[in-house]
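Accompanying notes for the structure given below.
Every protein chain of the complex appears in place save one, which is left out.
Here is chain A:
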Amino acid sequence: MMRATRLPALLWLMVLTACLAFSSVQLLRGASLDTRITALLPETHQSPGVDRANDQLSAPFTHRFVLLLEAEQPNEASGALAQTLEDADVVSELRYRPGDYQLDNLLEVLGPSRYRLLGENLRATIDSGDTDDLRRQALASLIMPTGLDQHPVRDPFGLLDRWLDSQLSTRFDTRGDLVTLEVDGRSLVVMTATLSGNAWDTGLQDRLTDAINDFQGAHPDAQLWRSGMVFHAADGAHQAKSEISTIGLGSLIGVLLILLVVFRSPVTIATLLLPLVAGGVFALAITLWWFQGIHLLTIAFGSSLIGVAIDYALHLQCARTLAGREFRLRRMLPGLALGLVTSVMAYVVQAFTPMPGLRQMAIFAGCGLVGAWLTVVLWLPLTRVHTTPGTRALAERLWGVLDRLRGRLGPRLALVLALVAISIAGVRLQGDDSLRLINTSSQQLLGDEALVQRELGRDTGTVYLLVMAHDTEGFLGRVESLNPLLESLMQEGHLGGYTSLAERVPSRSRQSTNLERTRTLYQQQLDQVYASAGLPPALYERALEALEQSPPLTLDHWLASPLGESDQRLWLGEIDRGQVGGMITLNGGIDDRARQQLASLARSDENIELVDRVEQISAVLGELRRQIAQWVAGALVALTLLLALRYRWRTWRVIAPAGGAILTVLTLYALLGVPLNLFHQLALLLVLGIGLDAGIFMQEHPRAHHAWLAITLSIISSLLAFGLLAFSATPVLHHIGMTTLIGLASVWLLTALVQHRLPPDQTTPHDNAHDHG
């Protein structure tokens, strides 16, 4: 027998060595360790316009960051902060002094077209015919210019200045050496920076975080508000890293302690952990090979799942410890094989979802389980185990507990309870698919972000209208036609605000009608302005000439200018042959009314699309939640049929621990008003896997003390791992932990309660001919 088992064991060793070598090479070559939460989300299949729009709109938020600084000595503090950031080599450009902003060539870009650029108010004033105020203001600024290029011939009415006034309603203050912003009566220095590298680069994140910590250490009185993707990414990576280490370590120490108490042999414990290591190596190699990288959350979630893998080792070693020389692997194999098949099935259904993150987790967990199982079956029988009286005493005490619990839940009562649970969960259970679930940013950072976005009118481009047209003129005209609706939504308080290219560059036809209005204004008032100012009337002709020669402002010209640079993100240009596109971003709170009106507008016009990325992702999360529920329900039905082939009428005892635990969790959440989310469901998969293992082993070895000992140990060790997850501050991990905590406790209790009542003399401490009796 030894000879027969040694060859596969040797082969398995070679496979694992190869896996280890492959993973090491991959990791040393810098295989990507992904920390992006969005990488877990499915790539939505949509028009290329939407994809490009998403990238373009979020780019400034990704590549730049904003700091608001409050300090008693703002000059000194902001200088020190700038120096710290520059020394840390994290920024390629830093702006916080008025001189840092590129001198905008306003006159050059807008000057020639100024007669064609009229704000809404000025248009209305000229249309009303009452232009005397405009004449008075013109006279005052001709003698004492208060704006750019207010010249009797070039711009007697200060049109350029009025246009800029209607455009730039900025609250920035450049009174001194610093650019500041008044917020709630406090003056904050505004510092904007462009990252020198990638926001997802953990090295850059660390340098930035350290730099800011250094600054805050040196300036305890200063307060900082942060905005930018890099901070959120750093927050997420930091939290995930620290939780992986605490949860992983806590789980390991807890499991080791318990095993030491039970087996009292370091060698046995080593053989229990060996499958975990082997499973981990196998899973890592396959995942790296398949996905060319691995997500941090996969490691966090996956390494906890491998905790299920210890099941097999526990069952085997418990049996060997208690049976001694009478142990036969053959008797264990059906249970072990069924345990593996059911658990792998429960996880692998996730691989059918379109969520790359879930697929990765499924592959990782599945491979981990297979690797651990192979190690248990191929290697563990080759090791020696020590039979200790302590282990046997403990197994008997546990068996006593089982004896007191068993038989208390009969099939009829179980059916009634299941029906009650199903009806409660069916009526009361709510779902939650909001994006908050996958948010890893701290409350502090979210508060900072909200303040900066509100005060600076910075948006992350998550809600917008994508507008398409045959050419630029058609685009601007279409965007302009939306202004009345957007304005009225804003005035009625349904919409916070919007940013549109047509506000910067009016369409040609609008520029033409504006030019007509300017001509009207000149005809009505310019003679009198010149007369009052004592200027020669002959200037009138020259002023009109400037009007005639005025070229329209083009979108390209504007976007290429320094001032139009920040508007580039709103313009896609050509997205298809004969089709151009651009965006109107919506910001500052959009209520249902606004959403409805814009959605119905988008439905009625094929050239307009309302895109809400947050809602899109929520919809995807919801869809996945429903899909997983359906797949798992289907898998459960299939498994029940499969198990019925072997267990016949005892099948309900196999299914009850897992099914009952899931129903317990769902009913509890329904009664407590906890809405069910995707991550609860993922955790229920784990409960399902461990529950099925428990049900199978108790049916395979109904009189064996080792089976109940192994089940108890397995559940306690998993509870330790996941009990820690429930205390995680990362919502995803918390939901998983909470669910597993309740679910696994239920599995243990139900496994005991549904067992058949046995006469006391028929029980044995170990496997023998009485199995299946």
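Just so we're on the same page, contacts are C-beta pairs under 8 Å (C-beta built on N, C-alpha and C of every residue); 3 or more make two chains touch, one makes a residue touch a chain; residues count from 1.
Definition applied: contacts and distances are computed from a predicted model.
Can you pick, from "Transketolase", "Outer membrane lipoprotein carrier protein LolA", "Glutamyl-tRNA(Gln) amidotransferase subunit A" or "Branched-chain amino acid ABC transporter permease", the UniProt protein name of the chain not displayed?
The record names the chain that does not appear here as "Outer membrane lipoprotein carrier protein LolA".
Touching the hidden chain in the complete assembly: which of A:Arg6, A:His151 or A:Arg328 does that?
Reading the full complex, the residue touching the unseen chain is A:His151.
Give the residue, chosen from A:Leu13, A:Ala351, A:Ala533 or A:Leu547, that touches the chain omitted from the document.
Checking the options A:Leu13, A:Ala351, A:Ala533 or A:Leu547, the one contacting the hidden chain is A:Ala533.
Which one, A:Ile143, A:Val427, A:Leu645 or A:Leu672, makes contact with the chain that was left out?
Considering all chains, including the one not shown, the answer is A:Ile143.
Please output the residues of chain A touching the missing chain, sorted low to high.
These residues of chain A touch the chain that is not shown: 98-99, 101, 103-104, 106, 136-137, 139-140, 142-148, 151-153, 161, 164-165, 168, 170, 172-177, 179, 182, 532-536, 539.
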